[in-house]
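Removed: one protein chain of the complex. Kept in place: all other protein chains.
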Amino acid sequence: MTEVKFQSNIEIEYIQHMGSDEMVAHAAWVSTRGKVIEFKPDDPAKIPGLINYLMKHRHGTPFEHGGLTIRGYGPIFMWIEWLRHRIGFSYNGESGRYKQLDPVFWEPGRDRPLLKAIDSTPARPKSVPMESDEEFYAMLRDKREVCAACYRVYEQDLARGVENGVARSVLPYSIYSAYYVTCNPRSIMALSLRVEDYEAFFVSHPQREIQEAALQLEEIFRQYWPLTHAAFVKNGRVGP
Amino acid sequence: MTEVKFQSNIEIEYIQHMGSDEMVAHAAWVSTRGKVIEFKPDDPAKIPGLINYLMKHRHGTPFEHGGLTIRGYGPIFMWIEWLRHRIGFSYNGESGRYKQLDPVFWEPGRDRPLLKAIDSTPARPKSVPMESDEEFYAMLRDKREVCAACYRVYEQDLARGVENGVARSVLPYSIYSAYYVTCNPRSIMALSLRVEDYEAFFVSHPQREIQEAALQLEEIFRQYWPLTHAAFVKNGRVGP
Amino acid sequence: MTEVKFQSNIEIEYIQHMGSDEMVAHAAWVSTRGKVIEFKPDDPAKIPGLINYLMKHRHGTPFEHGGLTIRGYGPIFMWIEWLRHRIGFSYNGESGRYKQLDPVFWEPGRDRPLLKAIDSTPARPKSVPMESDEEFYAMLRDKREVCAACYRVYEQDLARGVENGVARSVLPYSIYSAYYVTCNPRSIMALSLRVEDYEAFFVSHPQREIQEAALQLEEIFRQYWPLTHAAFVKNGRVGP
Partner (left out) sequence: MTEVKFQSNIEIEYIQHMGSDEMVAHAAWVSTRGKVIEFKPDDPAKIPGLINYLMKHRHGTPFEHGGLTIRGYGPIFMWIEWLRHRIGFSYNGESGRYKQLDPVFWEPGRDRPLLKAIDSTPARPKSVPMESDEEFYAMLRDKREVCAACYRVYEQDLARGVENGVARSVLPYSIYSAYYVTCNPRSIMALSLRVEDYEAFFVSHPQREIQEAALQLEEIFRQYWPLTHAAFVKNGRVGP
């Protein structure tokens, strides 16, 4: 019998990128300089201030002249949330119609806050860890059992010759899926609203798994566009 | 114990619309007439020819001056495919984080072709009906059992106080979900590639459930934009 | 000789719309209510609060389930700015290739502030009226003269048989053009950043003519979505 695997991690892996903070500045300077090819000696020193200005005044288009492709791996419930981002995002994902999906399911890690806190509200959800080990592992056991049972029915259907698209219908949301995602600094900053940060101007309360994906993506973004990222944080995480 | 329901239908319900074939024509005529407010007596007679011309030559923008909102109800695996349409589509859907999802799951109807045909290929999938009643109902029984088991674990988690987003992770793809979708004639024609039509210029092989949604949407579209729809079909179902 | 006309007004004319504040609420409620068709007696009373909540927390998608088509008439320099809005905007405009453009040009009205103020900066432009009537009308006379001269060369080229697209190349930016524009509440709020309002959270400094267009559009929006508009203003004019 196929062994069913359970894990909790979210993986965002760098594939390719183009652009830099300097490119943001060049695209912005075309407004005021026009067709100028050479840059002046003191231009580099002006870039941090310029980027901060663009961010603060929400001039967003200069942040679109860059690109980043990642390969992500996470549960389908995470992807469904991510796929809602339509602007500045391109996706290609694992297909439940063209291949047999691998028996890998997400489950919460031991340290993940799980229980709705007493002061949790739908608008401001708040969770606390499950204290009892016994309760936690009983919960996992139940989850694992039903996921494994679903996967058995799935395989049985495939063995019967049922088309993939129908067979996969019994698979739980927690099944892992791989996606190629291409985005740009501006769209990354829009996704970053999916990070709960009480320093942010508009505080968001995403589910922890989409937040984990957004944080890993943001870390890659920070590496290649450090000034842009710093200006984003400084200006209350309001995407331009 | 909560009763779990199984069904096979896809529902696309009209909510509101604006626009008409005449509006497509008016938007197109602004190119050649500019700021003209009154239309000429023989203009109505010219509309079918104009719309056919726009479609044939792929002048797409006049088909964007309209709108249609529907409420759809179908399994989540259908929505995941639909949500991949980013341009000219707006979505609001039932949330697995803000509410308890209803125990309604999709299962194939008796007459739905299910088995991969001998000459089926990934690029050109083809299915035939399952002949044996016994085999069909055995398959359904297995599906129902695991879906019901998953829903029990889901409810148990909710009863334990587990946050909705985590609890729903064990629910199968076949669970029903409701969405408001707003689109326009041009984006509807792009979705219509999700209809297998051997008269089409580019033949598509969608999964039957997304095709059913696309067909119902197309039928509403046909009612309010009959000339546009006729021109679309006449020109090989190639969206402009 | 063709008479060349000069004017200063911007016209935004209502053509069609769909949607309402109530529709925004219905689209939002699908998250928490799912496939519910009937609304409760006290739902209407909840709509203002709900819309304010969505606006404040920047939940934007419910504001996309509506549509508005307008016919606008203004100078091409205004349209070039407007056309930069790509998301949630559809355009069809008068074509300089398919028709002879009408001899109607924009010029500033007598009361329009025109002169850069002493404390004007590129980031915070500020204008004051031209005091001298003599100077103002001398300026107009010069503008009118060159616009009329350009139009004469344009007509001469057309008479010579020069293709429209080349002939129009000498026409000034101030020539009027008509456009059909279709948008939705969310995209209208994004355009509304083109209004200089010192109560706004992010103050913008648009050119007066695009601001005039945005204000007229906003007034139509306010009529059909009064609660949405009120929430937009209340929340610092930050589009969700």
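The letters A, B and C name the chains in turn, as written, and every chain counts its residues from 1.
Note that in this section a contact is a pair of C-beta atoms (placed from the backbone, for glycine too) under 8 Å apart; a residue touches a chain by one contact, two chains touch by 3 or more.
The structure displayed is predicted, hence computed values, not measured ones.
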Review point. Any idea which of C:Gly19, C:Gly72, C:Gly96 or C:Gly239 touches the chain not displayed?
Key: C:Gly96
Exercise for review: Would you indicate which residue among A:Glu94, A:Glu155 or A:Glu196 is in contact with the undisplayed chain?
Suggested key: A:Glu94
Exercise for review: Please pick, from A:His26, A:His85 or A:Lys143, the residue that touches the omitted chain in the full complex.
Suggested key: A:His26
Study note, to complete from the structure: For chain B, residues touching the missing partner are 32, 53, 57-58, 61, 84, 87, 122-123, 193, 202
**Study point:** Touch list for chain A against the chain that is not drawn
**Key:** 15-19, 23, 26-28, 30-35, 61-62, 64-67, 69, 71, 73, 90-95, 98-99, 101-102, 176-180, 182, 184
Review point. Residues on chain C that touch the omitted chain in the whole complex?
Key: 75-77, 80, 83-84, 86-87, 89, 91, 96-98, 106-108, 112, 114-116, 120, 122, 125, 127, 130, 135, 139, 142-143, 145-147, 149-150, 153, 156-157, 160-163, 165-166, 168-174, 207-209
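Throughout what follows, only the chains that are shown with their structure count from here on.
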Review point. So what's the Cα centroid distance for chain A and chain B, whole Å?
Key: 26
Study note, to complete from the structure: Rounded to the nearest Å, the gap separating the Cα centres of chain A and chain C is 35
Revision key, fill the gap. Here the gap between chain B and chain C, centre to centre from mean Cα coordinates and rounded to Å, is 33
Check your understanding: Which residues belonging to chain A are in contact with no fewer than two other chains?
Key -> 84, 87, 122
